[in-house]
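Structure, as structure tokens:
With one protein chain withheld, the remaining protein chains of the complex are depicted in position.
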Amino acid sequence: MRLSWFNITSLTLGFAFLYLPMIILVIYSFNESRLVTVWTGFSTKWYGELLSNQAFLDAAWVTLKVAVFSSTLATVLGTLAAYALVRGARFPGRTLFSGMIYAPLVMPEVITGLSLLLLFIGIGLDRGVLTIVLAHTTFSMCYVSVVVSSRLVSFDQSLEEAALDLGCSPWDAFRLVTLPIIAPAVVSGWLLAFTLSLDDLVIASFTTGPSATTLPIKIFSAVRLGVSPEINALSTLMIAVVTLGVIIASLISKRNFVREQHGGEGRH
Amino acid sequence: MRRVLIIIVPYLWLLALFLIPFAIVLKISLSDVAMARPPYLPQFSWEDGLGAFLSQLDFENFTFLTTDDLYWKAYLSSLQIAATSTLLTLLVGYPIAYAMARAPDEWRATLMMLVILPFWTSFLIRVYSWMGILSQEGYLNQLLLGLGVISEPLIILNTKVAVYIGIVYTYIPFMILPIYAALHRLDSSLIEAAEDLGCSRAKAFWLVTVPLSRNGIIAGCFLVFIPTLGEFVIPSLLGGSGTLMIGKVLWEEFFNNRGWPIASAVAVVLVLILIIPIVLFQQNQQKQNEAQS
Partner (left out) sequence: MPENVFAPWTDPGAEPLIRFRNVTKRFGDFTAVRDLTLDIYEHEFFALLGPSGCGKTTMMRMLAGFETPSSGHIELAGQNIVPVPPNKRAVNMMFQSYALFPHLNVWDNIAFGLKRDGMPKDALRERVAEMLKLTHLERFARRKPHQISGGQRQRVALARSLAKAPKLLLLDEPMGALDKKLRQETQFELMDIQEKTGTTFVIVTHDQEEAMTVASRVAVMDEGELIQVATPSAIYEAPNCVYVADFIGDVNIIEGAAHRASEKHYTLHWADGQAPLVAASEMTFSPAQKAFLAIRPEKVLVTADRPADAENAIQGRIHDIAYLGNISTYHVEVAGGRLLKAQTANTRRIENRGFTWENRVWLSWDATAGVLLER
């Protein structure tokens, strides 16, 4: 099928709109001048400055810790929740449960943050890395559960029954059949939870204390005052990491695909 | 036993970290400032009975929301901004989704990835990237002045226009994807049939393509409208002090004024407002699922 001029124009303009701002950001991160909008020459000095800024490095470390813990915890809880919702028989409060899975997806972040903060103050929990992890786990487990349950729904239940029929205990059936088949969804759930946690400003701002500052909080307080060259450099690094990650992920899935097609050179 | 564990662990987690916190918000929104201190002693006791409890409830915070015009203006302005930017996102997103659905098969996967990719990059950075473009001495003004289109720099940053641009930019994947999905399913012979029956191209588009992608359009609009209503980052970075949005008001009420009961009341009203579009969205999705199965 050939594209009409109209369609080519919409695609070009659309993707220019999506990508130009980030491309400009990347280019100007190599600008020498402190005045970010005036190009004075190529330089990598802002990267140097960024990497010697201990506060940014600390924030990055906190963010990474929070993201790893919360996404892992969220993946476990979200997968369990998905399994309970899709496979579990009727249990008391099932409607409430599925409501609690879907509500955080549409709840404005300011409200989630506010309510969790009030809880943490109420029970006297010191705010810091732990409270952010709890908060992030809570909302990202819902995303994980949605991703995993959409996979579970399309998964033929007779596969599990076949495993039982061939002598598996229910746990073995889950480990040997269900888990390998839903694994791609669990992995994307984890990645989603990880990105959401890396990205979150609002909930982290509410639930953190003086001891823990995450990267988004740091960036936000810096850019509130206007555009800054260090932040451009930091943004470029983050964009580079994501782009690299996506490229690697697509290469891996392509390789797996190729291997599937030529299946047979497996074990034995 | 394991089955019970599978259910009970996430269940308790959500009860403790989603439902109870929200109940606390509700509770604080109904109490006065002094009572809003931890550990949020319950006002309700069985001895007094339900009547006494109800009479003790304090709707003062909610009446305050109606008397101080900051709040209702903020709600109205949030609704207006969310609605306008949803419409703008639709206008920008539809042609892209349409062109994607018409693109050759071998491009589709790549185009799809290009739409999703920004979603994996930081939201904050994507909003931030517009600050340099839209500011008074920013790249856009430099370009337009350089081309001689304008003689005075435009003031865009810190206005509603900047907020619209930010919302369209960050939420456009949510609009493109459902519309693309709907258009992708559409059989191109339907349009050919319409043209065969005497429709012009444009007429066939209005009479066939648009109605058949209706569900995608509706889903996309809700997916943009619902989260923008409570948006905080975009109005605070791009909107300046003149742009009122309820998410920002709540944040400031809480962090700057330390007004817990008011902030809680603001949150409760926002949830009540959100329920309507959410229910409508659910109904639309359900209808779509039924139509497909």
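For reference, chains read A and B in written order, and residue numbers begin at 1 within each chain.
Following the convention adopted for this analysis, contacts are C-beta pairs under 8 Å (C-beta built on N, C-alpha and C of every residue); 3 or more make two chains touch, one makes a residue touch a chain.
On a predicted model such as this, the values are computed, not experimentally measured, just so you know.
Taking the full assembly into account, the omitted chain touches A. Contact with the chain not shown here comes from a single listed residue; of A:G41, A:P92 or A:G167, that residue is A:G167.
Although one chain is not drawn, the whole complex shows that of A:G41, A:P92 or A:P180 it is A:P180 that touches it.
The missing chain lies against chain A, touching residues 156, 158-159, 161-169, 172, 176-177, 180-181, 260, 263-266, 268.
The rule we apply is simple: only the chains that are shown with their structure count from here on.
One finds 19 Å separating the Cα centroids of chain A and chain B.
Chain B makes touch with chain A in their complex at residues 2-3, 6-7, 9-11, 13-15, 17-22, 24-25, 28, 38-40, 92, 95-96, 98-100, 102-104, 111, 113-115, 117-118, 120-126, 128-133, 135, 137-139, 142, 169, 172, 226-227, 229-233, 236-237, 247, 250-251, 254, 260, 263-264, 267, 270-271, 274, 278. Taken together, the chain A residues at the contact with chain B in this complex read 1, 3-4, 6-8, 10-11, 14-15, 17-19, 21-22, 24-25, 28, 36-37, 77-78, 80-81, 83-84, 88, 91, 93, 96-97, 100-101, 103-104, 106-111, 114-116, 118-119, 121-124, 134-135, 137-138, 141, 145, 170-171, 195, 198-199, 201-202, 206, 216, 219-220, 223-224, 226-227, 231-232, 235, 238-239, 242-243, 245-246, 250.
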